[in-house]
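The other protein chains are all here in position, but one chain of the complex has been omitted.
The block that comes next holds chain A.
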Amino acid sequence: MDLGSINPVLLIASLMVAATPILLAAIGELVVEKAGVLNLGVEGMMIVGAVSGFAISVETGSPFLGFVAAAVGGALLSTLFILLTQVALANQVASGLALTLFGLGLSALMGQKYVGIKPPPTGDIHIPLLSDVPVLGPILFTHDVVLYVGIAIVAAVWAILKFTRAGLILRAVGESHDAAHALGYKVVRIRILAILFGGACAGLGGAYISLVRVPQWTEGMTAGVGWIALALVVFASWKPWRVLLGAYLFGGITVLQLNLQAAGVAIPVEYLAMSPYLITILVLVILSKDKSSAPASLGRIFHASR
């Protein structure tokens, strides 16, 4: 055993990178679910975001444009879900699953040209002075922009849901779409916006994998992150800061367990491998003792005449 070979600063810095894709996808899905829509297509939107972002940043040489394209790509795919569930009033669970399957296939097709190519590097920001602070500097101030954008989105979602009228309306739509409709709010329109936001966030999360975390394009490269993000929203009881905590816990333990393995710690590897799932669920379940429950209209189809 050689714990000394684990560098805690590098560990924390890399856990933030590992957590960001889950965080982005989960915060988007949180908004969607708060509006009363259950979109199981997160995985599909992520992978389409991953390939769109990768393709555009390779073609233009700009990671920034890549991330924009990823958000647009994710949102575009989610319009399919909008058509199915908000216009055609199809079952949300089935539509979401279909979206994932479709997204996986579509991304494989879109990405054929891009296998084995290296994307332009996404630069890290080095904030002068702050990034030179020992320990905290490398942990907090030497990441790429998107990582900070992820945290900013969590903060913004929290503030908007908690303090603004827009947030209140969104929550009303999610709790009781009939009441919201009776009050004159455009239920479908609000839900469409929420779904688009969710798609854009998932797309960003996917592109973070293909442009920063790996970085390359491989078919099926999200490998289930979208499903983890979905589960995280539930275990975080639809609370933005808990999503952040959950994502960092999950990402953190994933990276930590690899570190412990490499350092030769005498814990059986099977336990280490399952620890991210176990510990994240355990912590969030304990936290959610306060009986905060799902939005009451979650997954229910809204039709104005009923």
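Following the convention adopted for this analysis, contacts are C-beta pairs under 8 Å (C-beta built on N, C-alpha and C of every residue); 3 or more make two chains touch, one makes a residue touch a chain; residues count from 1.
Quick note on the criterion: contacts and distances are computed from a predicted model.
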Can you tell which of "PaaI family thioesterase", "MoaD/ThiS family protein", "Aminomethyltransferase" or "BMP family ABC transporter substrate-binding protein" UniProt lists for the chain that's not drawn?
"BMP family ABC transporter substrate-binding protein"
Going by the contact rule already stated, which one of A:I151, A:L258 or A:I301 would touch the omitted chain in the full complex?
A:L258
With respect to the chain omitted from the figure, which of A:V225, A:L284 or A:L298 is a touching residue?
A:V225
Looking beyond the chains shown, say which of A:L65, A:A108 or A:I281 touches the absent one.
A:A108
In chain A, positions touching the absent partner:
5-7, 10-11, 14, 18, 21, 108, 111-112, 115-118, 121, 209, 213-216, 218-225, 254-255, 258-259, 261-264, 266, 268-270, 273
